[in-house]
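Omission of a single protein chain aside, the complex is shown with its protein chains in their original locations.
Every chain is named by a letter (A, B and C) in the order it is written, and numbering of its residues begins at 1.
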Amino acid sequence: MSFHFFCEQPVRWKDIDAAGVLNNAVYLTFVEQARFLYFRELGITQAEEFPFVLGETTARYLRPGRAGMTLSIGARVSRLGNKSFDMEYEVKHANVVLATVRATLVMVDAELRSTEIPDEFRTAVAGFEGIPERSA
Amino acid sequence: MSFHFFCEQPVRWKDIDAAGVLNNAVYLTFVEQARFLYFRELGITQAEEFPFVLGETTARYLRPGRAGMTLSIGARVSRLGNKSFDMEYEVKHANVVLATVRATLVMVDAELRSTEIPDEFRTAVAGFEGIPERSA
Amino acid sequence: MSFHFFCEQPVRWKDIDAAGVLNNAVYLTFVEQARFLYFRELGITQAEEFPFVLGETTARYLRPGRAGMTLSIGARVSRLGNKSFDMEYEVKHANVVLATVRATLVMVDAELRSTEIPDEFRTAVAGFEGIPERSA
Partner (left out) sequence: MSFHFFCEQPVRWKDIDAAGVLNNAVYLTFVEQARFLYFRELGITQAEEFPFVLGETTARYLRPGRAGMTLSIGARVSRLGNKSFDMEYEVKHANVVLATVRATLVMVDAELRSTEIPDEFRTAVAGFEGIPERSA
């Protein structure tokens, strides 16, 4: 996969579980962190708030993560729908992919009701990624 | 969905994130807890150790969870393969489904290498679930 | 110690760290959960919000916690000051104390500025605990 956005995140000792590996749930936290930083870089997310919620995530676990690793997380928007969009993520350590994650996110209003993706969001993301402003 | 195994788990105040809802990663932790208790009930898991690792998880988020809720988590094994098996989970609050999760788990040896599902594991799970001991 | 308020909380598999014991930080989460439920029972805390912040916590770790344990957490307010109050907590498993925690909490307004403890808060807590409404 190729990404225009990356961030680096250290694995914390506490992220390691009783099995001695980076716990599966923490990958969703790394991916969420990459999402937060991605939309902050695009000037869309302010402070602690997102204008969308997760609809679905699929995580594939390929290699175990360990304490003390610094991970590189690639993030991209791969599809802009009418009211939802898709993101893909790749979690790597030293060029080895530990996990990949796909997510579908749903645009919401202040009452968490599904709403259309605003034009400025659409334009900013499509421009950054080089993808169509609207997909099927 | 119908389940032969359930457990109840309280949502902690800390499980609620800055968006005011049960954080997406915590669902994987609830599901992991249900898996731990499921295999403990079947007499397969000792203490803190699992004889398998996660290959893939897919979580669908349907309704927001809130602080103070007690959740009911249904868990079942839906397929027993040669070296892997599938599980399904349903996270409910007062009969409302908040999320569903599907997971593929891979049997491993002490060095985390993929290995065949042992017969006693296969028999115990198939008997509990009423499913074939071996699926395609 | 004697407590008028208790809650039960299960240890999650993920609460266990790479050392095989209930991670030290999670005790603060259990204590926070007891605090949330304590003030909800007293009718003071609504939803996800507290009218106070932590000033200081001291945790003493006495025995290791393990996966699958259900813990009983006792909580009480031991002092009501002018703008702050003290709480004490005891985390037990089957009558064995695993940890004790002391906390000083500071009443705050919506901008997180220190403020006087309101009278209704003071009356409710002092009545529940059988302690003076105002201490030195």
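The rule is short, and it goes like this: contacts are C-beta pairs under 8 Å (C-beta built on N, C-alpha and C of every residue); 3 or more make two chains touch, one makes a residue touch a chain.
Here the structure is a predicted model, which means the values were calculated and not measured.
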{"item": "Among A:Gln9, A:Asn23 or A:Ser72, the residue in touch with the chain that has been omitted", "value": "A:Gln9"}
{"item": "Absent chain, residues of subunit C that touch it", "value": "18-19, 21, 24-26, 28-29, 32, 48-50, 53-61, 64, 112"}
{"item": "Residues in subunit A touching the chain absent from view", "value": "9-10, 12-14, 16, 20, 29-30, 32-33, 36-37, 40, 47-48, 66-68"}
{"item": "Interface with the unshown chain - residue positions in subunit B", "value": "13-14, 16-18, 20, 23, 25, 67"}
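FYI, only the chains that are shown with their structure count from here on.
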{"item": "Far-end chain from subunit C, centres as C-alpha averages", "value": "A"}
{"item": "Geometric centre distance via CA averages, subunit C-subunit B, whole Å", "value": "31"}
{"item": "For subunit A paired with subunit B, centre-to-centre distance based on mean C-alpha positions, whole Å", "value": "23"}
{"item": "For subunit A paired with subunit C, centre-to-centre distance based on mean C-alpha positions, whole Å", "value": "34"}
{"item": "Overlap residues in subunit B, where contacts from two or more other chains coincide", "value": "29, 32, 48"}
